[in-house]
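Apart from one protein chain that is not included, each protein chain of the complex appears where it belongs.
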Amino acid sequence: MLANQIGYYSLILGLLLSVLLCGVSIKDFNNTNKQINQNILSLSFLQLVFVIVSFLSLIISFINSDFSNETVFNNSHTTKPLFYKISGTWGNHEGSLLLWLLVLTLFIFLFLVKSREQPKKYRILTLLFQQIIIIGFFLFVLMTSNPFNYLFPIPNEGLGLNPILQDPALAIHPPILYLGYVGTSIIFSSSLAAVTQNYVSRQWGQHIKKWVLVSWIFLTIGIMLGSIWAYYELGWGGFWFWDPVENVSLMPWLTLTALLHCIVVLERRAALTSWVVILSITTFTLSMCGTFLVRSGILNSVHTFANDPARGIFILVFLFALIVLSLGIFFIFHKENSKSSNNFFWLSRETFILINNWFMMYFLSVVLIGTVYPIFLDVISSEKISVGPPFYQKLIVPFLIPFLLFMSLGPRLKWIKSKIENKNSLIITFIISVILTFFIIKNLTTDLLFYTVLISAAFFLFFTTLKELLIKKFNNISQTISHFGFSLLILSILFNSILSSEIITNIQIGERYDYDKGEIFFKKIEEKKESNFKSIIASFEIKDKNGKTIELKPEIRIYNQPIIITSEADIRTTLLEDKFLVMNLVKGNEYFNIRYQIKPFMVWIWISVLLLSLGGLMSLFKRKI
Amino acid sequence: MKNKFSLFIIVIFLSFCFVIFYKGLNTPNNYTPKINEKKNIPIFKAKVFNSDSYINSDEIFEENIFYIVNIWASWCVPCRTEHPLLMQLSKNESIKLIGLNYRDNFDNAKKFIDDFGNPYSRILIDKDGTLGVEFGAYGVPETFLINKNKNIIKKFVGPINQEIVNEIKLIIK
Partner (left out) sequence: MKVLKIFIILFLVTSFSGLKFAEASDVLKNKILKNVRCLICQGQSVYDSESEFASSIKLIVDRKINEGLKEKQIYQFLREKYGDWVIFDPQLNKNTYVLWLLPLLLFLLGGAIIKKKLKN
């Protein structure tokens, strides 16, 4: 009860602090002091504290199962385990908005602390732009999505949390994702500040790069956690479905990656300034747009929060206001650099980064158009269509071929003007890649030509980056590791997709099922009762051709609140392959339907994403040259 | 000049997007397939309830009156709530009801009919759900209104209510 009050008033105080901060900052702006008013830092810290207090109050309400709080009532239940009571705090619309505010206020405070050598006016403007966003979110929460609404009379029990959300990966997926996703706000604010101050320079590039890297690393890992959750929890063995909410997290990642590459150019040559500003604006805009698409009810997805058009209208207006503001500032203040610095020689690293942008923007357009087109079509002509995985695969996969090749060549080029060194070794590597690919896959697939070209390109990138790592060229190791990780990612995904096999069959207890690679024996089932669900745990013995046996125990769970039946897969993971078994009830029979999948190289998909992030992490901690 | 032009284009484009998204918020999200185009009834052969014989679709719909095809099952709870309304409709002379017993057990279905009454002039058996697919159904209960030209003119997903019954009565006058 008390927590409710504290939480609510902390939010109000936080909002008031925003207003105060804006006032103090504007006054300090024209002050001739070289240093920023120290009060500003203290006020920013205080604002962060208020948001933390509010967030903690909600967590406490969840832990105490305080059902006088409407959010707790809607999303929790007394029988939920403690860990999921806590993580349920941010697993709903209102609570996750508190997470938004937390990251927004945290990042601006950290920015102020870590930017002491930066020009004062630039820092103040960054704060102001960020406060505009923060005020918008405070208003959004207080006006349409208050996490501290009272319920009277107080219910005895809550409505519970969807059991598929009760999973460790999903518990930490939002915080990590938001650190990336919402963290792009600081890039947005600081870019706008830099533009108005004509500060989009090499020095600014070096300074902002850290922030871009931090957001990028968290966003990459956040997306990976979401995929891992989908793989382990949703029970179909897939890890990416081109679902609108997944797409919405991928789009800022694409622009953020492009931005990262442009910052590298900006650092060195003070070029591509327009790109940097536009990408900074676009990345955060896409984050906001994603928030709109997911929370307004305009899209149907397994992920969407409760539909509420009122919330949708607020975010829509807020989003477009930010777009208008940022584009307005860009057009008014941005000064194009002297023509010469933006001219690149065609064979240079800068050009290839420009080419990277080109491809990234293309991939972005595919994902964006695929995601929002159904909305446009529905409004204009009332026709409803689905845009599913085949669309994205057809438009993206072929373009990966030139993309991978450019990615292999680009880093080998020098800045400004270059020629390709060691042409012969490159050609040899390419030929080896093609031959290797051909022999590996010639018996595996019918689409031989296409896959040969695609996998060869991936192998080419793999070998060129591997070579850089092995001959110990340490001057660009972070980039090499990331690119190596990317090649590994493409290779793992492709081989996993080609080599995976699946058996679907109905089977009874005690029955043995023979398939071409071995045998499945349905040994027994046992029933178990946990605090908030009952489970039927099956025991299967899977024997392969070599006689090796493993035991897999998929489960069917019947949750009590809300009453939902889920299937929990059992997955045996090794470096070589994942063995995946999931079981479903067949209505009215003693048969169980099972799906057994053998998925080679599955774990390498996660490993390669970690390598990708590792490169970013190494770049973050590299000492400045 | 180039800047002003691109600015203009961007403003137009953004306004367009804003309007679309705004309207998109207000359009309903549940997928209800368009039943504006008149669809012909499917051609099929089905097993008749309570017997071993099969019957063709043209025989079922041979009379020159309105027909209702109602997909139901004994295990379907909302079917029970709509059943009295179906009984009401069956008393109407201008319409005949055809029941589609969906993925059901014969004994349970028979008990359902014995307990709650039989509004259907004919009941067909759809043991595996494929006949429902021919009608474009995806669950139970669903109800289709068929006119004298053998077109499906209305589809109702979920149990019918009094409003729907009134609508049907108006159409079949």
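Think of it as A and B in the order they're written, each chain with its own count starting at 1.
Keep this in mind: a contact is a pair of C-beta atoms (placed from the backbone, for glycine too) under 8 Å apart; a residue touches a chain by one contact, two chains touch by 3 or more.
Remember, predicted model here, so these are calculated numbers, not experimental data.
Judged over the whole assembly, touch between the missing chain and the shown ones holds for A, B. Looking at A:286, A:354 or A:552, the residue that reaches the missing chain in the full complex is A:354.
If you put the hidden chain back, the residue from B:23, B:39 or B:169 that touches it is B:39. Taking the complete complex into account, B:130 is the one of B:94, B:108, B:130 or B:166 that touches the chain left out. The residue touching the chain not shown here, chosen from A:135, A:387, A:537 or A:558, is A:387. Check A:370, A:410 or A:600 against the missing chain and you find that the one touching it is A:370. Mapped onto chain A, the interface with the missing chain covers residues 236, 238, 241, 243, 300-302, 339, 342-344, 346, 351, 354-355, 358, 361-362, 365-366, 369-370, 373, 377, 381, 383-391, 395, 399, 584, 586-587, 593. Listed by residue number, the positions of chain B touching the unshown chain are 31, 33-34, 39, 103, 128-130, 132-136, 138-139.
Note that only the chains that are shown with their structure count from here on.
Those residues of chain A that touch chain B in the shared complex are 292, 296-298, 300, 307, 309, 312-313, 316, 320, 323-324, 327, 331, 375-376, 378-380, 382, 384, 588.
Those residues of chain B whose C-beta lies close enough to touch chain A in the complex are 3, 7, 10, 14, 18, 20-27, 29, 31, 34, 105.
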